[in-house]
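Other chains of the complex are left out, but the ones given are in their true place.
Chain naming follows the written order as A and B, and within any one chain the residues start at number 1.
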Amino acid sequence: MDAIILCAGKGERLRPLTENRPKPMIPIAGKPILENIIEKVEDLVDNIYLVVKYKKEVIIEYFKNHPKVKFLEQGEIDGTGYAVLTAKDYVEEDFLVLNGDIIFEDDLEKFLKYKNAMALKEVKNPENFGVVVLDDENNVIELQEKPKNPKSNLINAGIYKFENEVFEILKDIKPSERGEVELTDAIKELTREKKIKGIKLNGYWNDIGRPWDILDANKYLLEKIKTNIKGKIEENVVIKGEVVIEEGAIIKANSVIEGPAIVKKGAIVGPLAYIRPNTVLMENTFVGNSSEIKGSIIMKNTKIPHLSYVGDSIIGENCNFGCNTITANLRFDDKPVKVNIKGKRIESVRKLGVIMGDNVKTGIQVSFMPGVKVGSNSWIGASCLIDRDIEKNTFVYKKDELVFKKL
Amino acid sequence: MDAIILCAGKGERLRPLTENRPKPMIPIAGKPILENIIEKVEDLVDNIYLVVKYKKEVIIEYFKNHPKVKFLEQGEIDGTGYAVLTAKDYVEEDFLVLNGDIIFEDDLEKFLKYKNAMALKEVKNPENFGVVVLDDENNVIELQEKPKNPKSNLINAGIYKFENEVFEILKDIKPSERGEVELTDAIKELTREKKIKGIKLNGYWNDIGRPWDILDANKYLLEKIKTNIKGKIEENVVIKGEVVIEEGAIIKANSVIEGPAIVKKGAIVGPLAYIRPNTVLMENTFVGNSSEIKGSIIMKNTKIPHLSYVGDSIIGENCNFGCNTITANLRFDDKPVKVNIKGKRIESVRKLGVIMGDNVKTGIQVSFMPGVKVGSNSWIGASCLIDRDIEKNTFVYKKDELVFKKL
């Protein structure tokens, strides 16, 4: 048994987080989405084929030493079907296929007893997904792509088990109108010839479509951690709840940490800092004096040295926050924070901070409004109130109109 | 012996604090002004008649279970005399009359030995008050209302003892030019017929005329408290001076409290917060990480979660302070802070912060200039410098003029 994991996509809805990494490499609960998936399959299969393309080097660098992982590059043709086909010459038996950008709770063993099967998730808004219709014996009989009037509330959860013969079907699938070979077209074909079992997932499932899904999945995964403190804890540090502090991390004097939270190796917290629940500080981050981080992911090497507040935010790598950089995460009217996703203004969740790419520098006393996105490599000048998205490689600043009087 | 307490007024000089409550219900040292008064009289009298009108429901709700308290509503006619007359049919013997908006130290027993008496307070600026002139035997012989050239430095302190017959005099008093029946007109009449003793108060007395009087009275009352800690105190909390922490309050880790201060039930302080002398945190307030409160009254349900400073201020109920909301409380020139009181710009005291109504929300990094007033239900946008009074139900915001450059 082998597994094919689809990791080639561009993740455009997650910009700027995907500017320098493919979506499966976004860290959730301390490791890439993809690593969470690999941990689910690695004991069940002989080989794990990662089908890569966009920013593939980030994936290869991270997983190159995994004994079961092999990398296959998807060619010119896009689409999940073509991605699976990329593995045709390597996979000799039955195989699992998984989207590379989902966080899910269910075990995968239950798929193995069927020749062909696919995971389904019950949702409230099936019209936004690929809907799956089952017969009385839970065999798939119809697939609908974002239907206006869905025939079921079960959606395709992006996890499949196939017989090797599925490659033969895939070979003959014609590209869709947008030029992609879709795995779902092969499944439609399969339902005509064979049985494909629909398996409803019972546990948490999130396809990480929008930035706030990352924070939701982060919260879900952090609920499972157990306290494990290997780093250095200085005087008068108070730790509550479940907290992982890796070896090589330092919690400096008089800081307070409320779990669940993860502090990765090389990270420095404090002195006098405050880490609140559902926070992950990745490797070599720094959160200093009087700074407070809540419900956020701070990627590696990012520094938040003093008097700053970051709430419900995702901050990329190598960022540097000027003293007193503050994120807002709530609207006065208590309505969901709005975020621009691929040009559309979308309602997200009640509390959402800033979504920031890599290598961003903020000046002192910068304010970010809720749901703002900041592209990589940008500089935000001192004292700016950022109430709109900032493109990558942008220098934003303001000049105060000052009045001078002689005393 | 009964007591009549005058609680019907609108308290306009104390706007916005009186927008949603009558002046006697403003909390000082952890309870309404009126409760402080009732505690002074409840052991001396059989019945306490609260004469109410403006926002009467707030008073009734609070005191409805007090065994001696009865509520009487003042009718169409205004004025302190008409207020007392409201109780005519209920009061059968001699009675005390007290203004419902004074904080005073003297015991009231010394009034009881006279048939008619009134309290006097020696002040430096009698021209702003009702002035009382005494004869050699301390009997009142003349009343002057805000006289340009006061004949004495004794003023009417708003506490009286009367015989029941005074009701008969009051009945015949004609409304003044502004349409109010004044108690002082009855007293003038009384001085012609009978003796009315002037009793000089020795202790603290404050008629809470302007917002900063609230803070002064608060300081006076807090000087008398004794440490009583019933709430939960977490690790590394340091408490100095006299501090009351009620059951159900929590002082979270690594916070510092310097008394005198009162933290009421349900309030949360910290972690890493700093409460300074002369502060009262009412029920269910929250003062969080790195926030500092000094010499201020924070009314119930108000949240000041992080990196904020509130000094010499009065903050209403249900307010929410965005991260890094800062009050200034001192002028560069060290002169008294100026405040608008009923349309006039008045000098207050050297240190005064913000006077805020209820349900106000501030964005992140808002600055308030000294002596500014903010009406209830208003929203103050992120990063605004508020240097003038804000009306109630107002949304104030600014937009930074930003310069964008490609890097």
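Note that a contact is a pair of C-beta atoms (placed from the backbone, for glycine too) under 8 Å apart; a residue touches a chain by one contact, two chains touch by 3 or more.
Note that the structure is predicted; figures quoted are calculated from it, not measured.
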Overall copies of the shared sequence [whole complex; 2 in view]: 3
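Please note the rule applied: only the chains that are shown with their structure count from here on.
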Between chain A and its twin chain B, rotation from the CA superposition, multiple of 5 degrees: 120
Separation of mean Cα positions, chain B and chain A [Å, integer]: 53
Residues of chain A that touch chain B when the two form their complex: 236, 238, 240, 254, 256, 272, 274, 290, 292, 307, 309, 311, 324, 326-328, 332, 365, 367, 369, 377-379, 383-387, 393-399
Interfacial residue positions of chain B with respect to chain A in the complex: 234-236, 252-254, 271-272, 289-290, 306-307, 322-324, 361, 363-365, 379, 382-383, 395, 398-407
